[in-house]
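In this view, the complex is presented without one of its protein chains, the others remaining in place.
Chain nomenclature is as follows: A and B, assigned in order of appearance, with residue numbering initiated at 1 for each chain independently.
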Amino acid sequence: MILESLSSLMAPMPLLAVLLGTVSGVVIGGMPGLTATMAVALLIPVTFTLDPLIGLVLMGGVYCGAMYGGSIPAILLRTPGTPAAVATALEGYPMTQQGRAGLALKVSVIASCVGGVFSTIILLILAPILAQFALTFGPPEYFLLAILGLAGLVSMTDEKTGLIKSLISGIIGLIIAVVGTDPISGMLRYTAGLTDLYDGVAFMPVLIGMFSISQMLTLTGKKSVVDNAELVTEIKREPLPKGIFKFISMGSFTGTLVGILPGEGATIAAFLSYNIARRRSKKPELFGNGNPEGIAAAEAGNNGCVGGSLVPTLTLGIPGNSVAAALLGGLLVHGLIPGPELFTTYGPMTYAFIFSLFIANIIFLILGLYMAPYFARISLTPTELLIPVVCLFSVLGSYSMNNSVLDVFLCLLFGVGAVLLHKTGFSLGALILGLILGPIAETGFAQALIMSRGSAAIFFESPQALALWLITFLLLVPPLLNIIKKHRMKSA
Amino acid sequence: MTKRFAELLLLGGFLVLAVLLYNSTAAYPKFVQGSTAAYVRFLAICLGVLCLAELFITSKNKKKEQDSQTAALNMAEAPRRFWGLCILLFIYAASFEFLGFYLASAIFLPTAMLLLGARKPLHFGVTTIGILLFVYLVFEKLLGVFLPTSSLFG
Partner (left out) sequence: MKKLLALLMALVFAFPMYAMAEYPSKPITIVVPSKAGGSTDTTARIFINAAKKYWNGANFVVQNIPGSGGQKGFEAIARAKNDGHTIGLIFTTQIVSHVVSKRARYTLDSFHVMGNCVDDPLLIAVPKESPITDLAGFIKAAKENPLTVAVNGIGSDDFIAAKKFEKKAGVEFNLLPTKGSTEQKALILGNHADASIMNLSQMQAQHKAGTARVIALLNKERSQVLPDVKTAAEQGYDVNMTATRGFVAPAGIDKDILAKLDDLLVKVNNDPDFIADCKKNVYSRLPMSGADYRTYLEGLQVETQSFYDKNPW
């Protein structure tokens, strides 16, 4: 069966489809405001007429490519093309400022590829078993997963932002996430009667504002993104840092695991693995100032989600995110019902699709490695041209997500606000983390209490829940001890 | 305005926010008082306590005031360009639905470039036309993204 699927894939048409899908995926992922979902939706009516395999591999290519593409502008311009690339921007952009964009891009593409390939291998071998594991996660476990993510707030602390300030930033993020419809009662909260806010403050515009617009405003006082343009040529051929693969594998593992949970996104995967890398690094003081280890973990994490999210999609018909949902639609159209049959009766098609993901990963690896030095030159563009263009795409991106002018204003307000918060020492990363995890935390908390009819014991019942408590605890203790130790040293 | 003052102002603002948020939860329907309302109350309390703690610590450190704390809050290295770009961006966003995307952008791009110190006419033309063409081809033609059209004409 494997051979059969390989031979059906190794024809010119499917290969061309993978190539086309991947390349357009990278472009789409790289533009803020264009999402892989848009592209995949456009492909759906096309897939009716195409051979099912061609349609599927096209979608798969777009999915893989877009996940990687988001990191390119994140590194070069601090403008995440996809929300999942925020963590990459935290480390990648400082590297660009130091003139090391070439290395940052290289690390990101290698980590993306490894993450993607690893998760696809998992999908190939362990899909049915892991799907069962994913199902054991219910609302209480999702709430604890959010808590685990929020534990990362503590590690967002560095010299510039104290512990309390980063906690305050995180809570502000959680509070912003409260705006919108109450998930349980359906009541509208703090929406000021604006229909655009009924679904909550849109995530992407805030992100673009806080990262991209704020950075462009700050750049008005500079000649180019890179502090010292002469450095660029000097460290052009910087080798990969030693020990980077430890972080790539850590990220791949975390990303795949989080991706398998239906409904959890690549953004959370990237942040979680970024925080774990920060904990495990021997040079944690470099984090936030351009540490390739952070890029490696974050990118491996969000690409690990690709294969991971397909596990519940293919085995159970539960799509992990909107791209997977569109893919599922494509499967159903051709009468392929997710479940065990997909791996037996329809095996040749399914396996060919999975193998095409490997090819997609290799394609963007080659593309990324080859293009990295050219992309890196973008960082040398003079600001008088760069700023207007990036601003235009930021505004366009925040508009086109929801066709909302209000979102554009939100983006700009958060942009100016972010400059102020940054200057007064509040952590933007922490705020974003709160904003991402807020809805999951609240819904999980409230749903769990409905299930248990008000008893909080539900958060301590399942072994999964206990394991999550333990990991949170383990992640929390060392930094806290560290902070207390430092505090004592200071006062002594 | 010193950096310290700005910080105190922000913390004070957050404190007010915490109180308002806490009070607002009373208006939630009864059957969510134990779930979502409790969650929002918890957030409000956390924010309040943390702000108070930060205020307490900053006031304690008052004696060994560092230079960085008393320095003026420097939002921008080039204030004219910074605030100019801010205002320009808001005007751009506001003109979006009135002028339509293309016209608004065709005005915004050169103005912003001029503000930031570009002087070569070739740059203005090539960048503006190139970007708008790219948006038209990729966003509108290829992916069918809807861009605001002008309400001025038809």
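The rule is short, and it goes like this: a residue touches a chain if its C-beta (ideal position, glycine included) is under 8 Å from a C-beta of that chain, and two chains touch if they have at least 3 such contacts.
Keep in mind that what you see is a predicted model, and the values were worked out from it rather than measured.
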Which of A:10, A:125 or A:332 touches the missing chain? It is A:332
Given A:118, A:137 or A:211, the residue that touches the chain left out of view is A:137
Per the whole complex, from A:22, A:96, A:112 or A:443 the residue touching the absent chain is A:443
Even though one chain is not shown, chain B touches it at residues 29, 144, 146, 153-154
Even though one chain is not shown, chain A touches it at residues 37-38, 40-42, 44-45, 48, 134-139, 181, 183-188, 195-196, 198-199, 262-263, 312, 316-319, 322-323, 325-326, 329, 332-335, 337-341, 402-403, 443, 447, 450-451, 453
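In the analysis below, only the chains that are shown with their structure count from here on.
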Rounded to the nearest Å, the gap between Cα centres of chain A and chain B is 22
The chain A residues in contact with chain B across the complex are 27-28, 31, 33-34, 38-39, 42, 162, 164-165, 167-168, 171-172, 174-175, 178, 182-185, 187, 189-190, 213, 216-218, 220-222, 382-385, 387-389, 391-392, 395-396, 399-400, 403, 405, 408-409, 412, 415-416, 419-421, 423-426, 441-442, 445-446, 449-450, 454
As the complex stands, chain B meets chain A at residues 3, 6-7, 10-11, 14, 17, 21, 24, 28-29, 31-32, 34-36, 39-40, 43-44, 46-47, 50-51, 53-54, 57, 73-78, 81-82, 85-86, 89-90, 92-93, 96-97, 101, 105, 108-109, 112-113, 116-118, 123, 127, 131, 135, 138-139, 143-148
